[in-house]
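Every protein chain except one is present and positioned as in the full complex.
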Amino acid sequence: MSSYDIVIIGGGPAGLAAAASAKREGVDSILILERDTQLGGILNQCIHNGFGLHTFKEELTGPEYAQRFIDQVEELKIEYKLNTMVMDITPDKQITAMNRTDGLFHIQAKAIVLAMGCRERSRGALNIPGYRPAGIYSAGTAQRLVNIEGFMPGREVVILGSGDIGLIMARRMTLEGAKVKVVAELMPYSGGLKRNIVQCLDDFGIPLKLSHTVVDIKGKERLEGITLAAVDDKGKPIPGTEEEYTCDTLLLSCGLIPENEISRSIGVDMEPVTSGPIVNESLETSVEGVFACGNVLHVHDLVDFVSEEAAAAGRNAAAYVKAGGTLGEKSKEIPIQAVDGVRYTVPKKLHVNRMAEEQIVRFRVGAVYKNCYISAYLNDERIIHRKRQIMAPGEMEEIKLKKEQLTGFDGLENITVKIEEA
Amino acid sequence: MESRNLTCIGCPMGCLMTVEMENGEVVSVTGNTCKRGDDYARKEVTHPTRIVTSSVYVTGGTIPMVSVKTAHDIPKEKIMDIMASIEHVTVAAPVKIGDVIVANAADTGVDIIATKDIAAV
Partner (left out) sequence: MYDVVIIGAGVTGSASARELSRYKLNICVVDKEEDVCAGTSKANSAIVHSGIDCTPGTLMAELNVKGNEMMEPLSKELDFSFKRNGSLILCFSEDDRPNLEALFAHAEKNGVPGCRILEKEELHQMEPNISDEAIAAIYCPTGGIVCPFGLNIAMAENAYTNGVEFRFNTAVRKITKTEKGWLLSTNNGDILTKVVVNAAGVNADIFHNMVSKDKIHITPRRGEYCLLDKTTGGLVSNTIFQLPGKYGKGILVTPTVHGNTLIGPTADDHDDRDATNTTAQGLAHVISAATKSVPTVPVRQVITSFSGNRAHEDHHEFIIKELEDAPFFVDAAGIESPGLTSSPAIGVKVAGIVADLLKPEKNPDFNGTRKGVLDPKSLSEEEYAKLISEKPEYGNIICRCEMITEGEIMDAINRPLGAKSLDGVKRRTRAGMGRCQAGFCSPRTMEIISRELGISQLEITKNGGRSNMVVGYSKKSIEEA
């Protein structure tokens, strides 16, 4: 059985950044396992621009952004295996994987970085009633078909869900000659970025119907039409508001789910809100030496933050390996509580002695907040009170905790992050 | 006085801005939080531009399509002309990021360039 210091599960943006940063920290024995035919993950099909403004101070397309990190991995001579599926990982970090050339094989790792990304919520999970004809795709599947394979899934399109992939696909389908009739969103606000609403919908006159959902699907072979209805404030369709749309394609962009089947096989503790592992300040899961970053940890809005988070995970994995399988002594574990509009935080707990000088805590809010404050408390003392004009569930928020401030605080029991009215 | 409401696209903040105009001239921009918002608003109401991305058929490569973009932003009203300019284009692998796929696309003075490396097989 071969062994590596760090094995990285997934060669998308998170895995690539984690690998590069671990290598730069001085760990040589690193292996990336990637299930697809190429590195870069989902960025390969995200051919639109808008990536990298934070990281590279320029607007790149997905493949260009991915290539910057692939180049780093190549330059740093980091080993990777493509077309390789990880089947299982044990709590003592033995990995079972498989591909065409090596067959079924095992790898012993000292540290593992989970970077498997996420998948799209399917029609079945949404429980939309009606027929089950061809022509119903998740937005990401359609994106792959159009952008990488060169196929048109259909010509007359309705999109359910205004997540970024849905908005992007509204524009892509339009540019490639399809008619996008409407984008419907269950919530009273869009889950996508503002600029995508402007440039993907408004530019092409595609209507966005908030507080609407698909209540019926017609067509026994190929999709023939759908019924849209307005929903009340509990998300229940309002009788009498039904509208029929003829279409041959329904694209679903209704949320992403971290792909944590392997994390569960390791036995890491999970956070129900994010469907990702619970991690501490080092992005380490409940299993020591197993780290998580990117969309497998929590679904991000911008890939720049994925890269940043993954670089931290890679650094921490390297530190763990270099110290002989430990992150050093632990001071008291301080929970970070997400309350009053804050749905979750990553990390969910921290050891003050191990945190970076400036610890980033990322989170999402549960509703749209205007002119409110993001506040952070050490026990009952407010240490952050930052005004935000607008906060929406579609966009990730962050605060920075200063180590100095935390070490100087006597009797720290917990940290609380909340939204406060003006 | 004419006024237009815009959502800034400069960053994820998405500032809601109001542009006051008189005789086609911008009088004021409000609601923005930074200079980029102001710039965007002035440009968007006078001569809006966009980067266009798509993909082009590639032969002899590891995958059948190579992703492309306009090297710079082009006038918004030219978006569909740019798309038409690549409808019949075929390129042969290998392709490197930055390779010019169509020069001076749709007479915009802007090239369409590859955004992905595609190795030949």
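Residue numbering begins at 1 within each chain, and the chains themselves are lettered A and B in the order written.
One rule holds for everything that comes next: contacts are C-beta pairs under 8 Å (C-beta built on N, C-alpha and C of every residue); 3 or more make two chains touch, one makes a residue touch a chain.
None of the values given here were measured: they were computed from a predicted structure.
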Which of A:G40, A:G140 or A:G161 touches the missing chain? It is A:G140
Can you say which of B:P48, B:P64 or B:P94 touches the chain missing from this structure? B:P64
For the chain not shown, which residue from A:G40, A:G130, A:G163 or A:P393 touches it across the whole complex? A:G130
Can you list where chain A touches the absent chain? 35, 83, 85, 87, 98-104, 119-120, 122-125, 127, 129-134, 137-138, 140-141, 144-146, 149-155, 176-177, 215-217, 220-222, 237, 248, 261, 264
Which chain B residues would touch the chain omitted from the figure, given the whole complex? 55-57, 59, 64-65, 86-90
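The rule is simple: only the chains that are shown with their structure count from here on.
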Centre-to-centre distance between chain B and chain A (centres being mean Cα positions), rounded to whole Å: 26
Touching residues of chain B toward chain A in the complex: what are they? 6-15, 33, 50-55, 57, 62-65, 67-69, 76, 79-80, 83, 97, 115-117
Please give the residue numbers of chain A that touch chain B in the complex, ascending. 37-38, 44, 47-49, 53, 59-64, 67, 146-150, 172, 175-176, 193-195, 197-199, 203, 301-302, 389-390, 395
